[in-house]
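Only a single protein chain was left out; the remaining protein chains are all shown in position.
A, B and C label the chains in the order they appear, each numbered from 1.
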Amino acid sequence: MADTSTEPEVKLQMFSQPRLLAAVRALVGTIAQRLGFNEMQCGQISLAVDEALCNVITHGYDRRDDGRLWISFWALDGDPSGLKIVIEDQAAQIDPSEIQPRDLDDIRPGGLGVHIIREVMDDVQYERRPEQGMRLTMIKHLRPVDDARRPDTSRQERVEQ
Amino acid sequence: MADTSTEPEVKLQMFSQPRLLAAVRALVGTIAQRLGFNEMQCGQISLAVDEALCNVITHGYDRRDDGRLWISFWALDGDPSGLKIVIEDQAAQIDPSEIQPRDLDDIRPGGLGVHIIREVMDDVQYERRPEQGMRLTMIKHLRPVDDARRPDTSRQERVEQ
Amino acid sequence: MSKAEELQIETDDITDGVVLRPIGEIDLSCAAMLRQRLSQIQDSQPARLVIDLSAVPYMDSSGVATLVEAMQIARRTGSKLILCALQDKVRSIFEIARLDMVFAIVDTVDDAAAL
Partner (left out) sequence: MSKAEELQIETDDITDGVVLRPIGEIDLSCAAMLRQRLSQIQDSQPARLVIDLSAVPYMDSSGVATLVEAMQIARRTGSKLILCALQDKVRSIFEIARLDMVFAIVDTVDDAAAL
């Protein structure tokens, strides 16, 4: 995970209210756009944040509308550059391993949020906050991480020859 | 001024960086839209916030990009309903009476921000924060405040007859 | 923010059913309203229910869940449910959820009426 110790460039505090989702999407989309993500990517990043907030509202706060939550944004330098988004709440803590995407072949209403978040973002990590509540850290890179950094099979084959 | 004692529904913390203005405008515009302001009003409210932030960045923080500032939003109930926006900083304190729109007949670059803020918003108040920095409180009502509440000349005439 | 839900929903009768046309973004703040309207219409068991999404620029999984539920009701009652005119962003969430092959999705309301 990238360095979370520096202060976020932008941090939003809000209540657990669905009617605020549209404003958050507008904020997220514009931040992503500024960082160079294309229109489809901006839409998908906004969607991932929307899904994560819906989960905090419905599961974390059990649809109560007076829960507090925070969304923080960091522009990531490096190659490839990217965007880190952290969502924190004061809701009940659960075992991060229980937050799982479901089998998509089982077609039923609901159960898509975590799948969407994992599909859209490059790195997704749930954890308990030391104080209280949960923290979700999501990273999206501007381009796929360079293949050169992964074990490169074609080169290995050449070496073996 | 309306009651500021309750917690804002949305509060944004950011650094004094011009490249963040577009994201703030998107947030403000969507919040205003949700409250029922029309497209032109949403654009003007975003503009007023943009101008206020530009002033904090250029005058308050002297264009330093590591100053902190906060933007808080309250939906105002009542008739007419509206939106209250408060911008706070940790910059140098100045006498609020020095923050004045200039004479528009003197055409020169700059000097339009405060005029725009006052023209767009219904209520504009600068003050020193007790701790440090400045606070700007802006209110925009959804409709002009009902004439019935102002001295109504036509009715007075009827009464006098 | 105290404003009522922003989603509007129009309906139109067609020969063998109904066209439902939501207007606005569909997220958790208005999915319940869409759900209620759909179940109202499905109570009258139309042979064909066309959902025209041409005026829906955005949908999250709460909207998708509502449509999956409507599809299951349609299957149970033997009626046709057809989605049409999805904008790119909305199509994208159906693809991510791998539901683009599960729903009948066509380009226009006319296509949906002919299906």
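The criterion applied here is as follows: a residue touches a chain if its C-beta (ideal position, glycine included) is under 8 Å from a C-beta of that chain, and two chains touch if they have at least 3 such contacts.
What you see is a predicted model; the values in this text were computed from it and never measured.
Of B:36, B:67, B:82 or B:113, it is B:113 that touches the chain left out of the display.
Listed residues B:32, B:47 or B:136: the one in touch with the omitted chain is B:47. Of the listed residues B:21, B:91, B:124 or B:138, the one in contact with the hidden chain in the full complex is B:21. Considering the complete assembly, chain B touches the hidden chain via residues 18-22, 25, 40, 43-44, 47, 50-51, 54, 57-58, 104, 107-110, 112-113, 115-116, 119-120.
Heads up, the rule we're going with is that only the chains that are shown with their structure count from here on.
Most remote from chain B, judged by the distance between CA-atom centroids, is C. Chain centres here are Cα averages; for chain A and chain B they lie 32 Å apart.
The distance from the centre of chain A to the centre of chain C, with each centre set as the mean of the Cα atoms, comes to 27 Å.
Among the residues of chain B, those touching two or more other chains are numbered 9, 31, 34. Counting partners per residue, chain C has 1, 3, 6 as the residues that reach two or more other chains.
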